[in-house]
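Let me give you the structure first, and then I'll get to my questions.
Here the complex is missing a single protein chain, while all its other protein chains stay put.
Residue numbering begins at 1 within each chain, and the chains themselves are lettered A and B in the order written.
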Amino acid sequence: MPEPDDNASSVRRAVEIGVFTVLLAVFLGVSYYCQDPFGLTGEALAHSIGVIVAAGLTLVMYSFLYRDNPLFKIAENLYVGVALGYGAVMTWRMALREEVYKPIFMAPTTEALGEALVWRTVPILLGILLTMRISRKYSWLSRYSYCLLVGWGAGVGISVYTHSYVLQQLNAAIAPLQDAVTQGTWEPLSGAWFLGAFFPMLGSLAVLVGTVAVLFYFFFSVEHGTAGRTVSKVGIWFLMISFGASFGNTVMARLSLLIGRVQFLLFQWIQMDQ
Amino acid sequence: MWYKRTIPLLIVFVAGLLGFAHEYVPHPIAGRFREEVTTAFRIIGGFALFIGAYSLLHMHLTRIRRRQPGWAYSGFVFLGASVMIFLGMVLGTGPLVDPAPGELTAFQWGYDNVLVPCNATIFSLLAFFMASAAFRTFRVRNFSAALLLGAAVVVMFGRVPISELFGELLFGADGRQVFPKASQILMDYPNLAAKRGILLGVSLGAIAQSLRVLFGIERSYMGGGD
Partner (left out) sequence: MAIPQAELRRLAIAKHVIFVLVAAAVIVPFVAKVYQRDFKPTSYAEDLFQKVHNLDANTRVLISLDFDPGSEAELLPMGVAILRHCFQQRLIPVVMTNYPSGVDLARTIVEEAVAKSEVDYGRKLTSGRDYAYLGFRPGGVNLVLNMGENLKGAFQTDYYGKPTEDMPALVGVQSLKDLKLVIDITSSAWVELWIVYGADRFGFEYGAGVTAVMGPDMYPFLQSGQVIGLLDGLRGAADYELLLQRTEVGKLDKTGRGILGMTAQSAAHVLVIVLVLAANARFIFRRATGREKG
């Protein structure tokens, strides 16, 4: 005798299939009515069918909001495959063909071929060694290429990080304080002085205090004493405000992505007037 | 073994030293050296793109071979990949010819109508889950959480145009910029301070890590094995 739970799940399955059939009919009806692909030829037909396919895939992806389902999984895996195939074609077209095939196999002159062979043989061999990473037995060969790339990157990175991230940012943290005091010819304690020098200086000071407090919060090499804990607490406050700002912006970003898809469905698929 | 470990570490050190030192050579040969080296690295980088593709294909092939749960769906990965490679390399302009400006190829069609909507939609799902998670779990349990919530509300409201209408409603015509200004002040002062602190800390850490790589202390990039 079937259990009550089995009955409930088969009823639910039947309802889901029914709803899916109705939604599919609605989708096809809307696509036919709004896109009218049968009245088109050539590029217009390709574009129309493309919009219908894109809208279908979009709605299938959104079916995940109800629950994970086979259609969603098919669309997801299809997308992964298409991305893979696209990446492979672009790797050939934009990278290997331009840097390896054309200079060697389509060299316009013998001199150009000679120059390509001289300058490109070693990088090509190193590139092939890099791909040895996929082999369990010979993956150690890829170390030569990786070490070159990683070593060079680390070496260049030391100077650029020091200049752009550390020195420039330290300068930017302190320079406004100096500018607020030395620039301008305001009468001290006048209204213009408060607006032009005093408040900007306070703002810059607040930023500097916050920066130091945040840095101090992350300094774990020594135990924080009483004063240290107070500074850390101030650092946490600044961090919480910053994380709140980041959270607010993250909500904005995610909603923007949804707005983009809705714009596509309404303006391109359904062809609603803007 | 020396050729599996010592030589690579030596390469790291010499490459890193050259990468660092050539920045401080004022002679034009330093620029020429950088040009040649980066050209070589660009060529090597082209081969690196294959490794990611291979890993993904290998994972799905293993799933099919071992009949792991959901193995049938992996077939669609191969279907999508082979169709795109066929469209890009065989059909249309072919492997050696590029499309003209404005020309619509089947390959571009596949990109525009399969890859773009799927990629864009998958990320847009987060909007729903974010709203739901914020409602169900974001609770002000202490002062820090209150600061976070307050900042989030100020920024979320100040960044949208409707806040100008609310400002005008509450404070008159001169009040249109009250909420956007509040949001901007929050971003220009406490947010700036915190982000700068994090940036300085992370960059100092990155510099230290680069030095560790150069001196062979950090070796995770070499992969497994002896």
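Methods note: a contact is a pair of C-beta atoms (placed from the backbone, for glycine too) under 8 Å apart; a residue touches a chain by one contact, two chains touch by 3 or more.
Note that this is a predicted model, so its numbers are computed, not measured.
Checked against the full complex, the one of A:L129, A:C147, A:A180 or A:V251 touching the unshown chain is A:V251.
Between the chain not shown and the residues B:T38, B:S55 or B:Q68, the one that touches is B:T38. The omitted chain makes contact with just one of the residues B:A106, B:A131 or B:A182: B:A131.
When the omitted chain is restored, the residue from B:V25, B:L61, B:V90 or B:V140 that touches it is B:V140. Mapped onto chain A, contacts with the missing chain fall at residues 65-66, 83, 86-87, 90-91, 94-95, 98-99, 152-153, 156, 160-161, 163-165, 168-169, 171-172, 176, 242, 245-246, 249-253, 255-263, 266, 272-274.
Residues of chain B that touch the chain left out of view are 31-32, 34-35, 38-39, 41-42, 45-46, 48-49, 97-102, 108, 111-112, 115-117, 119-120, 122-124, 127-128, 131-132, 134-136, 138-141, 149, 152-153, 156-157, 159-165, 176-177, 180, 184, 187-188, 191-192, 195-196, 199.
Note that only the chains that are shown with their structure count from here on.
Looking at the complex, you find that chain A touches chain B at residues 43, 46-47, 50-51, 53-55, 57-58, 61-62, 64-65, 73-89, 91-93, 95-97, 99-100, 119-120, 122-124, 126-128, 130-131, 133-134, 139-140, 142-159, 161-162, 165-166, 169-170, 172-173, 203, 206-215, 217-218, 235-245, 247-252, 254-255, 257-258, 260-261, 264.
Across the interface of their complex, chain A is touched by residues 4, 7-9, 11-21, 23-24, 36-37, 39-58, 70, 73-85, 88-89, 95-96, 98, 104, 107, 109-128, 130-131, 134, 144-145, 147-156, 159-160, 186-201, 203-204, 206-207, 209-211, 213-214, 221-226 of chain B.
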